[in-house]
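The complex appears here without one of its protein chains, the remainder shown in place.
Labels run A and B following the written order; every chain starts at residue 1.
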Amino acid sequence: MEENKGASSCSSHGCNHSNGGRGEKFLNPTPMLDELEKGPWPSFVSGFKNLAERTKKPMLRGVMDQLEYSYNTKMGYWKGGLVTVDGYGAGVITRYSMIKDKIPEAAEFHTMRIQPPPGLHYNTAMLREMCDIWEEYGSGMLTLHGQTGDIMLQGIDEANVQECFDKLNEKGWDLGGAGAGMRTAVSCAGPARCEQACYDNLELHLHALRHFVGQLHRPEWNYKIKFKFSACPNDCTNSIMRSDLAVIGTWKDAIQVEEAAVTEWIEEKGVDALVNQVINLCPTRAISLQDGGMKIDTRDCVRCMHCLNAMPKALSPGKERGVSLLMGGKNTLKVGVNMGSLIIPFMKMETEEDREKFMKLVEEIIDWWDDSGLDHERIGETIERVGLRQFLDGVGLDVDINQVSRPRDNPYFKAKY
Amino acid sequence: MILFFIINKQDKEEIIMGIVINGATIETDENGYLVNLEDWTEEIAGKLAEGEELDMSDEHWSLVKFLRDYYDEYQIAPAVKVLTKAIAAEKGIDKKEASEFLYGLFPKGPALQACKVAGLPKPTGCV
Partner (left out) sequence: MSSPERTWKTIESGPHTYMEALHPVVRKNYGNWKYHEIPRPGVLKHVAESGDALFTVRAGTPRQDTVDMVRQLCDIADRYCDGHLRFTVRNNVEFLTPKEENVEPMIRDLEAMGFPVGGAGNCVSSVSHTQGWLHCDIPATDASGVVKSMMDSLYDEFKHMEMPNKVRLSTSCCSINCGGQADIAVVVKHTRPPRINHDNLSMICELPKAVARCPVAAIRPTVVNGKRSLMVDEAKCICCGACFGACPAMEINHPEHSKFAIWVGGKNSNARSKPSTMSIVAHNLPNNPPRWPEVTEAVGKILTAYKAGGRPWERVGEWINRIGWKRFFEETGLIFDEDMIDSYRHARTTFNQSAHVRF
């Protein structure tokens, strides 16, 4: 294949690409896409055009032409395939154009999924070096970030994939997940900024994804499995609905109350606000108005986060902190959306030992699913099909009242005898 | 080696990709998979393997046979875990070693390389 990085032939394309500094545009006209340059929100079309006019990469012109074509015909023209790097069975999202006879410059447009740092915390040195490598080997288009959590470097020829990956890998970047294996995970900002963080989700994310790195790069399970790490029940990573393994920070004991700050809040906002915006919105009526102030009955508290969100200076999570594990979330494909359900109400998550213990448990859970699950069946679907009881038995987990919102309302079971 | 040809199809010149065997052109897609799975022969498999820079040993061929037998019986390619289980059972090794063995034979992965050489349909999807 060609050594000409990022280029592909356009001799049969008949386009005007010989501007030679005479002020002619590199790109072909794209009147539909141009409509998306109007309006105040930053325009991805303007971004593409600026990049294309500066770098003159034929792939960019091809992709713009194909996108314009799609806007006119209202159909998509990419098909999948398999391109990867040595030793990995997944991670490069392969795209070939179905209309390369019309638009040869768009013939190949593969995307490399790259795992970001947990919490999407970057420094400019990291980002700049990634951009330099990407511009050298690929189109220069990228997405921060994909829905599962990857950096998506969009637009590279197969011939350049290995070398581009090697350069990135040298700088500490690795491919993300695809196919039937472990996928890239997501974390919220965590203890790197947020006062509600109940555990070090960034460290657990790093630990977990390193632990399963082999199964991420060489997929061999029934289907995909995703971790998401939210440091508190606000669940800013949307883990309950978007992951198989939702690790949500929580606490066991009482919410910590700073009385002076409560008084300050009431003085500033008034008792009406205390009642209408805090007390009345507690889902389990754990808070009562008392002598013009508030009293929380910890036994009734479900740790929903509302009062902490409403009174951030006055209230904070309890001292006995850890995680809850929910399982089985997935989005709409095939069977509809499933929400994860609570499997383990509380686990400490402070030390390396705690993390190791957690990893061992997750391995057992995944082994059970790999044996009991069907092809293309998410773990939540498997649990629903065989029954929660069978899952708990199979993995050796204790039954806990917090796993259900209420006990069953029918008597149709056979107890052991 | 995958070559490009200009052929005459219905009086139109078309550029296709393919490999040449005994003077005949066997069409492949841009990813190197056979367009017509019925074209597969061992000789063609050898050419496909060359294109993947694979040195086909007995172990490679044994795996190709396993894939083709499985596909003949079930009309689907075996899931990777079925492959690794079969290898593990045959060699008396564990799943992890079986996976390493598989990637040792086919460094770009069983789905990409083994299925291609065995003349199975291209695996689909990133969702």
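Just so we're on the same page, a residue touches a chain if its C-beta (ideal position, glycine included) is under 8 Å from a C-beta of that chain, and two chains touch if they have at least 3 such contacts.
Just so it is clear, the model here is predicted, and its values are computed rather than measured.
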item	value
Visible contact partners (per top-of-document touch definition) of the missing chain	A, B
Which of A:58, A:89 or A:119 contacts the chain that the document leaves out	A:119
Sole contact to the chain not displayed, among A:56, A:102 or A:145	A:145
Interface residues of chain A (partner: the chain not displayed)	32-33, 35-36, 38-45, 47-48, 50-51, 54, 63, 67, 70-71, 73-80, 85-88, 93, 95, 109, 111, 115-128, 131-132, 134-135, 140-147, 154, 158, 162-163, 165-166, 169-170, 172-174, 184-186, 188-189, 191-195, 197, 200, 202, 205-206, 209-210, 213-214, 216-217, 233-238, 240-242, 276-277, 281-283, 302-306, 309-310, 312-313, 316, 331-337, 339, 375-376
Those residues of chain B which, in the complete complex, touch the missing chain	35-37, 51-53, 74-77, 107-108, 121-122, 124-127
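Here is the rule we use: only the chains that are shown with their structure count from here on.
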item	value
Chain centre separation (chain A, chain B; CA means) in Å	33
Complex interface listing, chain A residues touching chain B	80-90, 93-94, 96, 100-101, 107-108, 178-180, 214, 218-222, 333, 370, 375
Chain B residues within the chain A interface of the complex	14-15, 29-31, 33, 79-81, 84, 96, 99, 103, 107-112, 116, 122-127
